[in-house]
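Quick one: structure below, then a few questions.
A single protein chain has been omitted from the complex, and every remaining protein chain is retained in its original position.
Order of writing sets the chain letters: A, B and C. Residues in each chain are counted from 1.
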Amino acid sequence: MSFILPHISRTEAAQKFKIVRQHSEKLCQSLEIEDYIIQTTAEASPVKWNLAHVTWFYETFILNVHTKNYQDFHPQFRYLFNSYYEQVGKYFPRPQRGLLSRPTVKEVYRYRAYVDEQMLHLFETATEEQWKDIAFRLMIGLNHEQQHQELLLTDLKYNLAFNPLRPAYREDLAISNRYSMPDLKWFEFEGGLDFIGFEGNGFAYDNESPRHQIFIQPFKLSSRLVTNGEYLEFIENGGYQRPELWLSDGWSTLKQTGWNAPLYWEKLEGTWWQMTLGGMRKVALNEPVCHISYYEADAFATWKEKRLPTEIEWEIAAWDLKMEGNFRENDFLHPIAAEEKEGLLQMFGDVWEWTQTPYTPYPNYRPQTGALGEYNGKFMCNQMVLRGGSCVTPIDHIRVTYRNFFYPNERWQFKGFRLAEGV
Amino acid sequence: MSFILPHISRTEAAQKFKIVRQHSEKLCQSLEIEDYIIQTTAEASPVKWNLAHVTWFYETFILNVHTKNYQDFHPQFRYLFNSYYEQVGKYFPRPQRGLLSRPTVKEVYRYRAYVDEQMLHLFETATEEQWKDIAFRLMIGLNHEQQHQELLLTDLKYNLAFNPLRPAYREDLAISNRYSMPDLKWFEFEGGLDFIGFEGNGFAYDNESPRHQIFIQPFKLSSRLVTNGEYLEFIENGGYQRPELWLSDGWSTLKQTGWNAPLYWEKLEGTWWQMTLGGMRKVALNEPVCHISYYEADAFATWKEKRLPTEIEWEIAAWDLKMEGNFRENDFLHPIAAEEKEGLLQMFGDVWEWTQTPYTPYPNYRPQTGALGEYNGKFMCNQMVLRGGSCVTPIDHIRVTYRNFFYPNERWQFKGFRLAEGV
Amino acid sequence: MSFILPHISRTEAAQKFKIVRQHSEKLCQSLEIEDYIIQTTAEASPVKWNLAHVTWFYETFILNVHTKNYQDFHPQFRYLFNSYYEQVGKYFPRPQRGLLSRPTVKEVYRYRAYVDEQMLHLFETATEEQWKDIAFRLMIGLNHEQQHQELLLTDLKYNLAFNPLRPAYREDLAISNRYSMPDLKWFEFEGGLDFIGFEGNGFAYDNESPRHQIFIQPFKLSSRLVTNGEYLEFIENGGYQRPELWLSDGWSTLKQTGWNAPLYWEKLEGTWWQMTLGGMRKVALNEPVCHISYYEADAFATWKEKRLPTEIEWEIAAWDLKMEGNFRENDFLHPIAAEEKEGLLQMFGDVWEWTQTPYTPYPNYRPQTGALGEYNGKFMCNQMVLRGGSCVTPIDHIRVTYRNFFYPNERWQFKGFRLAEGV
Partner (left out) sequence: MSFILPHISRTEAAQKFKIVRQHSEKLCQSLEIEDYIIQTTAEASPVKWNLAHVTWFYETFILNVHTKNYQDFHPQFRYLFNSYYEQVGKYFPRPQRGLLSRPTVKEVYRYRAYVDEQMLHLFETATEEQWKDIAFRLMIGLNHEQQHQELLLTDLKYNLAFNPLRPAYREDLAISNRYSMPDLKWFEFEGGLDFIGFEGNGFAYDNESPRHQIFIQPFKLSSRLVTNGEYLEFIENGGYQRPELWLSDGWSTLKQTGWNAPLYWEKLEGTWWQMTLGGMRKVALNEPVCHISYYEADAFATWKEKRLPTEIEWEIAAWDLKMEGNFRENDFLHPIAAEEKEGLLQMFGDVWEWTQTPYTPYPNYRPQTGALGEYNGKFMCNQMVLRGGSCVTPIDHIRVTYRNFFYPNERWQFKGFRLAEGV
């Protein structure tokens, strides 16, 4: 089971390549040089590293393979900007990425320009036989860069929020003017035999296939995401002080960390505020709760005597829905209240939805051979599946079969949840 | 979904209670006082603690509920011997259980005798209505004590093995005289719709139910457990030096711990030895490999281009098999080579078998209400399911639907694995 | 500069040896087997280890040197019971001494008996030339064992106090009946040229010599130790909340540890209690404050606008005093109030007195060559000198020139202080 890839012409490829590459840089327009450098926790890589790493990816997996006598931009960048590909060579330790002042930001931009030029040249000069493999690797590379565009924003949010000055990433972000939200409804699904997983044309990651048959019990899914207002009730009901609501690992995480609210929430003079990419804002009750761990989502569900959906349930329910929602293109870069309308809402965009499904291989899955096989497969342990994309995901990156995965204690992505229950 | 329990008469209950209680003490006959006290890692509780904790369980969940004006044996034992039941009150920190010289071992035996007497008295004097609840709680308590009998041995093995003198738990253990092993065969299963989970009479834990319908793909299962000899090939083939074979979390665990062989293996002057409950012995090539982590099992399977079975596959395959194998009753207290005969061998006993299934709730599972609900449910995250029991499990404790669970890095239980693959 | 040693006859030596050896065992008469095993912090070694280590000392430094074809009692005891002598070979890690159930306590007593017998035999059979060296090493060994008798009690106190049951070491300890204390007076010393350090006959450690000339400014010394009552004022005056009173390293230790009173103090329902070797007792206001760190002593002195004495001042002041005080022989095993009489009180016994002098070599000091040189010299960095012995020191072990030394954060010895100031 490997990555699934569409046919793509050289012209289309070059076009798409330029768009994605430019977008990474566009995301950085509001930054100071200093903002590119810092890393305040192992997970939140510096902007500079994100920009260089995605470039390294093309250099390593395409240029070094297909350009004859390719000259690396810098001999040590292989080491500095490899993330975790063991089969490619040693890599600089992740928690120390923010400890390097050199290469400078300017040099990283030069690195990008160099690789862009080499890539576009290769698009033109590659043989037909090469092109097939290049197109395949390129599609992975572009999707990879899009993932890092999302990470660039989530990491940056974390790194800025750490600063007592709470500087905004951008002062000019769009702000939602929805002041209410629809009532919660329940949609019932009958279960039985069905299929999940990717099949067909278009790009998909290897972990989304093979499409395979499954059997599930009937279930109900709530019509929208859990809101800040609902979550606040949980807090005020002593949710963070009641061990009986929590998974054992969740409770010990809570005791170690002192969690008492979602990440980025701060109570200032009696009012809850939260850090956003637009700076500090009051917590809006009708917006989806965001930046919570799996443990918190699960404890909330237990408190409500519900549960989280499985990834199978989520995919079955979402299968026929139109791909629309609050994505990066909206330029909120923040989850917004559900629209007052019928139907299963907010399935795509706003926040990645925690499911109760651990991230494991689909039946008969096998990772891609070689170093690219390390992309997804080696993480299939100890992580949970999230679905649907978020307000910082580009819309052309997501699919109904898309499986994101994070450790249950991680909160720095835009993560929320909806409730489910049996019938 | 709660624990599933048989009808049991007062006489039967008293009988069973005495047998289980005596067995815990019988397991300690060969020990010195000093051996009861030590704890060399957070996971491996002292013998003394295991003996007291199982007693606390009856005191807390039965005597304090059903005996009028019950006098606790000691006011602080509630705190000292509670393991992790948050709803019952505070508990002494697990990693510090080996730091207490008092109560003495003698006092703990007095504690046991006191609770035994109170329990047997209660069996006689309880009302009919009380009896139903007592029988329910008793069955959990006895199964709980049996689990701790297994832990008592695995913890003790760890604690003795830590000592450079490598003292044996017992010098008089039975030793297997099987000097060969059957060839590996593959059994094919056709998949499709089926059911798993417990239903019917007899005791079962809540996590084994509800019995529910599932659908699986066809699969093949190997006829016996992976042996030390096969595992040694993996080691000699550089298994512990090849990151491409490992899950990402497994590889970082390996790098942190320096693992290069199963737990308890030591190379002395060119020969592999292993610590057993009978002291140091040479590694026998035809015995099942034991005391390995999920990560090691998974890496071995990847190396063989196979995979581990899911817990569904395991249960489907084991469903019709006779419950027999190398259990505690054999008095080997060590896994032995498979018998040279036809069929799916070693499914029960010898070693708990790692499955590739994370430990999560069955559809429509709900934990027992109250503190007893903490028994299983709150651990349904970050752990993997193991099946089949081991050479230190009592045979009347195990079932085909029994779900054991441990973190993927833990090695101190008797754990091994068999291979599976798709069709 | 090496250890300074008296002439001693074989008969005297045998006599002294028996007395010291028996005393170690006598100290253990009230213990349960379990009490010998535990170690609740790296510093507080198990009783079993203390008993075996002092025995190892004779075996290593005398029997292995002077007994022809000496057979070690057990081949691995060299490794298990070496404390820190790098030149003798590897040693078992200190923090793990409490993790060994074997050898059993009984075996350790057999080890002691074996070495005793070998030693007494050697006393009789050694040549005259050997005897000189044996006598030299024996005196170190006996003083070493006396130090470990003190440690045995201080370590045991720590290990028992850790237990929520707060078990007493002995219920039958003597208890002081002094209900008042003398007023604090100040003794003035004129300073100038003088000498400190050991010279003459009798045993002394190498770190007490050479006796050498010094020059000091005039100073004043308080007549008695600081009491619990005085220390309580410091606590109630916010002493533990005022960083300006503390050394920088002291304040960060306080913040890390949460110290808010001396070690072993507990406030129960509004009253201060403290753990003693006789169990829990109310804090007596007229007794010397005990079990405090250098940082706390220094902060108290700063609060009082005084300072701690230097070790030179202490030795000058104590030089002519009679060696008497509350030592182990009194069987209080706890500091007691000063007697109501004239003079510089409590200079010996009760508590080791912190001085403001870091532990460094005297001018022209050189450590003994060979492994015995590791006894004192290699610790001459990062520790502070304490003087005068304590209520658990045997009186025939102490001298006016005796230099004890501990890290400034350590509290588990019987340590207190008196105040000094310039003139």
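FYI, contacts are C-beta pairs under 8 Å (C-beta built on N, C-alpha and C of every residue); 3 or more make two chains touch, one makes a residue touch a chain.
Here the structure is a predicted model, which is why all the values come from computation and not from measurement.
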| remark: Check: shown chains touched by the absent chain are A, C
| query | For the full complex, which residue in A:20, A:38, A:88 or A:216 touches the chain that was left out? | reply | A:38
| task | Touching the absent chain in the whole complex: find that residue among C:212, C:267 or C:282. | result | C:212
| task | May I ask which residue of C:69, C:87, C:201 or C:256 touches the chain that does not appear here? | result | C:87
| said: Considering the whole complex, not just the chains shown, which residues of chain C touch the missing one? | reply: 84, 86-87, 193, 212-217, 243-244, 246-251, 294-295, 298, 307, 356-358, 360-361, 363-364, 373-374, 378-382, 408, 422
| field | Residues from chain A at the interface with the omitted partner, ascending | value | 32-40, 76, 79-80, 92, 96, 98-105, 159-160, 162-165, 167
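By definition in this document, only the chains that are shown with their structure count from here on.
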| task | With chains as vertices and touches as edges, which is it: line, ring, star, complete or other? | result | line
| What is the distance in Å between the mean C-alpha positions of chain B and chain C? | 47
| message | Rounded to a whole Å, what is the gap between the Cα centroids of chain A and chain B? | response | 38
| note | Here the gap between chain A and chain C, centre to centre from mean Cα coordinates and rounded to Å, is 60
| task | For chain A, write out the residues touching at least two other chains, lowest number first. | result | none
